[in-house]
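All protein chains but one are shown at their positions in the complex.
All chains are identified by letter, namely A, B and C, in their written order; residue positions are counted from 1 within each chain.
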Amino acid sequence: MKLYEYLGKELFARYDIPVPAGRVVESAEQAEEAAAELGEVVIKSQVLTGKRGKAGGIAFASSAGEARTEAERIFKMELGGFKAEKLLVEEKIQIEQEIYLALTVDGTAQKPVVLVSLDGGMDVEDVPEERMIRWPVDVTVGLQGFMVREICRQLGVSGDLQKEFIKLLPRLYRLFREMDAELAEINPLALTPGGLVAADAKVTIDDDALYRHKDLPRIREKTDLELQAEELDLAYVELDGDIAVMANGAGITMATLDMVQHYGGTPANFLDFGGGADVEKTSQSLELLLGTDPRVLLINIFGGITRCDVVAEAFSRVKESKGIDLPVSFRLVGTNEAEGRAILEKAGIKSFTSMEEAVSHAVDLLKQS
Amino acid sequence: MKLYEYLGKELFARYDIPVPAGRVVESAEQAEEAAAELGEVVIKSQVLTGKRGKAGGIAFASSAGEARTEAERIFKMELGGFKAEKLLVEEKIQIEQEIYLALTVDGTAQKPVVLVSLDGGMDVEDVPEERMIRWPVDVTVGLQGFMVREICRQLGVSGDLQKEFIKLLPRLYRLFREMDAELAEINPLALTPGGLVAADAKVTIDDDALYRHKDLPRIREKTDLELQAEELDLAYVELDGDIAVMANGAGITMATLDMVQHYGGTPANFLDFGGGADVEKTSQSLELLLGTDPRVLLINIFGGITRCDVVAEAFSRVKESKGIDLPVSFRLVGTNEAEGRAILEKAGIKSFTSMEEAVSHAVDLLKQS
Amino acid sequence: MSIYINDQTRVLVQGITGNQGSFHTGQMLKYGTRITGGVSPGKGGQTVEGVPVYNTVFEAVENEPVDASILFIPAPFAKDAALEALAAGIKILVLIPEHIPLHDAADIMAQARINNAVVVGPNTFGLVSSGASKIGIMPNQYFIPGPVGVVSRSGTLCYEIVGHLTENEIGTTTVVGLGGDRVVGLHFIDVLKEFESDPATKTVVLVGEIGGSAEEEAAAFIKSSMTKPVVAYLAGKSAPPGKRMGHAGAIIERGRGTFESKVEALNGAGVKVADLPGEVPALVKEAAGK
Partner (left out) sequence: MSIYINDQTRVLVQGITGNQGSFHTGQMLKYGTRITGGVSPGKGGQTVEGVPVYNTVFEAVENEPVDASILFIPAPFAKDAALEALAAGIKILVLIPEHIPLHDAADIMAQARINNAVVVGPNTFGLVSSGASKIGIMPNQYFIPGPVGVVSRSGTLCYEIVGHLTENEIGTTTVVGLGGDRVVGLHFIDVLKEFESDPATKTVVLVGEIGGSAEEEAAAFIKSSMTKPVVAYLAGKSAPPGKRMGHAGAIIERGRGTFESKVEALNGAGVKVADLPGEVPALVKEAAGK
């Protein structure tokens, strides 16, 4: 779950990481008041898209009136498909140097990794690889002072800036670990006359650990369908095509989409309903898919932990209660295959054993429709 | 640094370890007021000696008046050489079972170790070895739930009491680690109808880590001399004999005391002034010793990190400024031995190279004095 | 022959009394897995499918030594159970659960490294030494002995491919599911190394997907250090960038981990990449024929 900048900065403040003085506002009037207090300000749209600045979602204002005008403008903007409900109005800070600092988890090393570059402020993908220091942190050791000194040596940093790093990095590491962050990024980390200040905050919390952080708000910057899918604990992604796809397992779902394309069709979505779902959940997944008005429905089940009879039962139930009048291509093999096939036959549904056959049939159905 | 029970319990409360409702009082009147609030109470003298109960430092009172009378009595008592300045007045809790629980550091394993026994309430040294479960905790793993389940299995504990342990032990471990405790002991840990409650608290904080715990009060239940020694960072222990002993290093200081006894003398103290002390600190150590009015002074220096010339210089300085009129036996070898010996000679002090000679000379001086 | 496990491997089932645990204990026993015990706190003394249940892992290993443990434990409690197995000296852990928190996985892996233990998963179907021992949740019927080693990042897709092999009467030595999470114990390279030195494995099938750089790293390893032929299938050719496709890994970020870069790397290492899962058997036969 990505956190809005202002929430990330609230976390930073909780962990004694300096942030600019600022106010979260929900109206242009409040932005004006905040600017009256803070003086010269920067006004930042609180949306999750990365390219706020380039899209005009960030503005500077040197007077309260200007702050109001800019806030009005930003509140009206759509950024990455969403309008901001909140703006962050912050004092303009005096930046001597922009630094990139992040903590994330390196899957290959199986460890948290510190990323630091003196080329901050730009998009991280534009930072030259050799200008980025990566330091994996053994979780049994934690982020120790010596690591920061060594990172500083590799960066060519010493003196006061090194002292600032030695204070700041262990705090960010604590936040990263205690808050179950997938990413805790500060870009730019601004060197000001008063020391380092986090000018931005990008914090992503591990969805699987959200249950440990009941105090964090749940952020729902998603389409309605994606939200429904989230509530059903489904991996669901909307795509632009015509064939609705439902399969069990992320890999095989991707492979199904690939095969749809291979046979000349276009997938309408990615829907992995996971392993071991019961009739209820499978029915709900089906209903969600049908709600997207696809032209063809393709179901690809290779039952392992998922039982074929459960999927067939769910399908025939939904068919009965809601009526499924669009063309369906069904593939069904694996655990309890015979039982599942019998249920489908009873419901008048033909099913395939081969994925290739089912997918090419679905594409044929699309062409016929 | 040993903490008074009430301070230990304040720490427990901070770490969500249940303690009985109670008040810290400084007068019998306050004890009366507390009992009026709390009902049936136990009144406990806040001194550091272990045997409070047996010595009469703990009393029960079923009325406010009785509480006042008992508090008056306890305030007048001397326990382990000290009068209590504070009493802890606590609600009397209903105890179904008494458990022993402690965390300390096992030097051989180099790890924290959990000690638990279902034979609580008695002196820990009276708990049969086979009734005490010891579980070393790897600090890179921490105290995990599985360890508590295994400890419970070994104790033969299950159900609700196991659940209570699973909640409580990790909290005590966190306290132990975060507060730099040498010992965190709860004896008895009382099983009450409402769950586990810490009926007592013995927490000792590592002196070497006190600098990290500026919020803890500094407890000074020591003799004036011991306090002086503490300020000078000396290892000093008062003993009953006649020969004041000063040496550099704990082992050799002990060996010097042993040798004093071996030759028929009695040591007045243990004073290890450590390694690498400067003239100032050495002079202050000497002045402290002279303040104890010993009959003979024995100085035993084997200079390694300690420099003989520094000790000699300190001695001749103190001799000049304060006058040392008691008999002295001085042994001096090691780093800068020649320089040291020269300084002593100038000050009219004879010195030995052999520890045996110096000690037996000291005993002779005592016999002559 | 096989890697990691064989028909002598003594297996513990943590979470044996749950739905998943008891069902798959039965399945594994049917397959021939040597299950010596199960653990379920508070359920000690029961049996599941004839297997004795203990309260703790320590109690289980006291009663009989254990080589490997498979965990059917809800994600929030999986770290504790995994650390318990490691503390009790078990050297192979198969972590079935999905949704284990990322930092919990990092903590498990740190202790596994310290204890020189192998962790399969989390979010894996497990591993199987075909015809000898299955420590996982894959359907029994597809895993028949033969000369092909299979390693996969995803589960059902791996069954699909092994199913095609089986249809073509091509059996497997060992099939390993790495797991779909960001932090998993084994990586392609670890398993490729084992296959390379396993005499029974003649050909290797690698089932990968978009996202991350695991396939590129595998390709570099194959190029530098493998003599045995490797065939691959990769999922995600049609996936749009920036969208997470289920797995933690299956996302193309910042132009990295694309289908094209992976195919290029694998081809460069002499690995043929199948266009469709059904093409894998032919490529395996072709590779083995060389």
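As a working rule, a contact is a pair of C-beta atoms (placed from the backbone, for glycine too) under 8 Å apart; a residue touches a chain by one contact, two chains touch by 3 or more.
The structure presented is a predicted model; accordingly, all values stated were derived computationally and were not measured.
Of the chains on view, those touched by the hidden chain across the whole complex are A, B.
Of the listed residues B:95, B:237 or B:290, the one in contact with the hidden chain in the full complex is B:237.
In the complete assembly, the contact with the undisplayed chain comes from B:138, out of B:5, B:70, B:138 or B:200. Contact with the chain that does not appear here is found for just one residue of B:180, B:339 or B:364, B:180. Of the listed positions A:27, A:140 or A:353, the one in contact with the omitted chain in the full complex is A:140. Annotation: of B:13, B:250 or B:338, B:250 touches the absent chain (contact as defined above).
Chain B meets the missing chain through residues 105, 107-108, 110-112, 124-125, 138-140, 177, 180, 182, 206, 208-209, 211-212, 235, 237, 239, 247-255, 257-262, 267, 270, 272, 274-276, 302-306, 333-335, 354-356. With the whole complex as reference, residues 138, 140-141, 144-147, 149-150, 153, 158 of chain A touch the missing chain.
The definition used in the following text is that only the chains that are shown with their structure count from here on.
Each chain gets a centre from the mean of its Cα atoms; the one farthest from the centre of chain C is B.
Chain centres here are Cα means. That of chain B falls 55 Å from that of chain C. Each of residues 140 in chain A touches at least two other chains.
Within chain C, residues 110-111, 114 each touch two or more of the remaining chains.
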